[in-house]
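The complex is shown incomplete by one protein chain, all other protein chains being positioned as in the whole.
For clarity, chains are labelled A and B in written order, and residue numbers in each chain start from 1.
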Amino acid sequence: MPIFDQGYQHWSGQLSGRAWRWLAVTRQGIRGGLKNRFLRYVLFAAWVPALALVLMLCMWGLLERRSSLASTFMQYMAVLQPGLVTDPQHYRADIWRLSYGYFLQIELRFSMVLILLVGPNLISQDLRFNALPLYFSRPLRRIDYFLGKLGVILAFLGMVVIVPSIVAYILGLMFSLDITIIRDTFGILLASVAYGLILTFSAGMLILALSALSRSSRYVALCWVGIWLVSGIVATVLQAVDSQQRRYDYYNKITVARPNGRDANRLPPAERDKQWRAYRQARQRATEEYRVAELGFSAHDWRPLTSYTANLSRLGQQLLRTDETWKKLSLLDPDQEARDQLLATYMGPQYPWYWSAAVLAGLFGLSACVLNLSVKSLDRLK
Amino acid sequence: MCSQPFGEISGPAEVTPIVALHEVSKWYGNVIGLNKLTIRIPAGVTGLLGPNGAGKSTLLQLATGQLYPSQGTVHVLGQSVWNNPSLNRRIGLCPEQDAFYEWMTGWDFVYTSARLAGLSRADARDATGRTVEDVGMTRHKGRAIRGYSKGMRQRIKMAQALVHGPQVLFLDEPMAGTDPVARRALMDIIQRLGSEGKSVVVSSHVLHEVQSLTPNIILLNRGRLLAEGQVRQIRDLIDKHPHHIVLVCDGSRKLASRLVGWEDVEGIRMLPGGKALMVETRSPDAFYGRLPQLSLEDGTEIKEVYSDDDNLEAVFKYLVNK
Partner (left out) sequence: MNSAPALAQNEPSSPGRAGRGLNLSAFWTLYAFSLRQHRHGKRWIIMAALMLLPAGLALLVRNTAHNVPPVAMEFIFCFMLIPQALLPLVALIYASGIIQDEQEDQTITYLLIRPIPKWAIYTMKLLATLTVAVGLTVVFTSLTYAVIYWGADTHGQNILLRCLKASAIHATAVVAYCCLFGLMSLMAKRILIVGILYIAIFEGLFANLAFGIRLLTVIYYTRLIAYRTLPFIVSTPFGTQDFAAEAWQLDVRTDPKLLEHPQFATCVIVLSVGSLVLTILAAFLCSKREFYVKTAEKA
């Protein structure tokens, strides 16, 4: 009868390939991240807009088939815009685009919160507790380490952006039962997945770079809040100051005098009312001219580039072609003024999308440099 | 007083303890750090021993007022330690964690510690100079701590604990991570402190190091007191396990045949090589007393006599594994 050695057993199986070594780092990061109860709550909350997207796409599919299940929805849409209900198939792609557009806008905010919860610890904790030698004493290259950490971001953002987009698409297809829907909407799916990947790689590299700069995850998180929120505030302030100044320029061109308080009170009431009416009409015209001109001005307005999330939104807007959708939907309204107002309200920034792409690419490159300089391999670790 | 199964150890009557814990328990959520611990640490150098997780650090943190006991009382120098900052003038702690204000120089760190202890500028300068010299760090005092080796860091940590001239010193694993040279230097410092009349409690899980510092030990395991007193006395009380005494001689078999007839000899084992034998006996003192006579009668030259379990490691193994 053989007696077996109870001591340490060497691994005699096959080692995984070099290409998949980063996956071990990712798995460990995901496991660690999911232990955070708050993160789980945020993930759960982030799926609510996905449910709304699914509901919208499914309802539109039922609407196209004139199903009785969508009767309330049909009535609501008929009140909102009757033209949509008369030929829903013609506007199918547009409604899908807008639904995905709003979904991705909301998920962008959730993504920022998720990165705030998961991202700061990724490299800063390894620096704090001197875990880098533990990683690099294994047959793990720096690129595997970075890919592994980026994989954690990809996993969490994928859970709230990419996976819900795909699932909503499939469910939308199933509720439509029309094969032509794939031809009309497949581009939207590709666009949303591409947007999700751009968001992941851009934001992921940025948070990894920030995390590599400090051993305290608290300061990394605050830097992230600065990039996310403060950059948005900066862009808003710059835009507000500039647009207000342009508005005043238009108002200064009003030739009709504003009735002065004391002088106006001396006038007979009818005359006073007449003067006020003339002034208000002139102001209204100036306001409309300003609004129409704003769309044209926004084609050259660089100020939104200072906001990180605005750059991501601009790319999303370009990928989904939501502006074309709004232009098409505006044609449903016969009134030119109403059309202009709709476009002014709903169309996003008009500056060239490649400006935002350049900003994001620049940040990506900078992040890569920071990572390269901050995280050294074993032979160069202090 | 030892834990119950071993009975009491006799000693000089009522020496005032430096540290007195009475029925102290400390738990962290569901984890028990210390479990109904009652000990009185006397003056002098005392070793606090136990494996990882035994509760040594918890005990030291309780004794220095960093933690509050969940149950029981902790007194140092007759005073309660919790929220008693004035007592900290008479206490020094060399913590286990390798944490410093890395940007400070060694001198700066010790000087600031002296000033925080309430010394005036001039006193702090003098005390810092003396202490830095005592720990052998004069040459490196102007360098930032981030550039220090592990041994230097331990020594500067010791210096901050000594600079204000405390009466009682708590050292939490002072030799951890140090090389043999640095370890020797630290042990010399501790022995000198003991000989100067300071009370030192040294916590460690390295048994032979503590044994070379002091015979007075406290053994902890899983938050409970295992034994307290001198190594030899504790060993004597472990009557379940006979002492092992090794005799090295040429005629070991002949000697063995004689020893088998002694009533207090419980067992004899021939060691590999045939030049030595190991005797098991419950009465080591009596055995040692009769051994020279046997050698003379028999003519057997006994080259070496030693006990391989009259040491801390053996004591600890017996106690932990019982």
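The working rule: contacts are C-beta pairs under 8 Å (C-beta built on N, C-alpha and C of every residue); 3 or more make two chains touch, one makes a residue touch a chain.
In this text the structure is predicted, and so the values were computed from the model without any measurement.
Participant: In the whole complex, not just what's shown, which of A:P82, A:P133 or A:G226 touches the removed chain?
Facilitator: A:G226
Participant: For the chain that's not shown, point to the residue among B:S25, B:T38, B:Q167 or B:S295 touching it.
Facilitator: For the chain that is not drawn, the touching residue is B:Q167.
Participant: Could you tell me which of B:T58, B:Q154 or B:S252 touches the chain that is not displayed?
Facilitator: B:T58
Participant: Using the document's contact rule, name the residues of subunit B that touch the chain not shown here.
Facilitator: Against the left-out chain, subunit B lists 9, 11-12, 15-16, 18, 28-31, 33, 42-46, 57-58, 61, 64-68, 77-78, 83, 85-93, 95-97, 99-101, 103, 112-113, 115-120, 123, 160, 164-165, 167, 194, 197, 199, 214-216, 229-230.
Participant: Touching residues of subunit A against the unshown chain: what are they?
Facilitator: Touch with the absent chain occurs at residues 38, 128, 214, 216, 218-219, 221-223, 225-226, 229-230, 233-234, 237-238, 240-242, 245, 248, 251-252, 254, 258.
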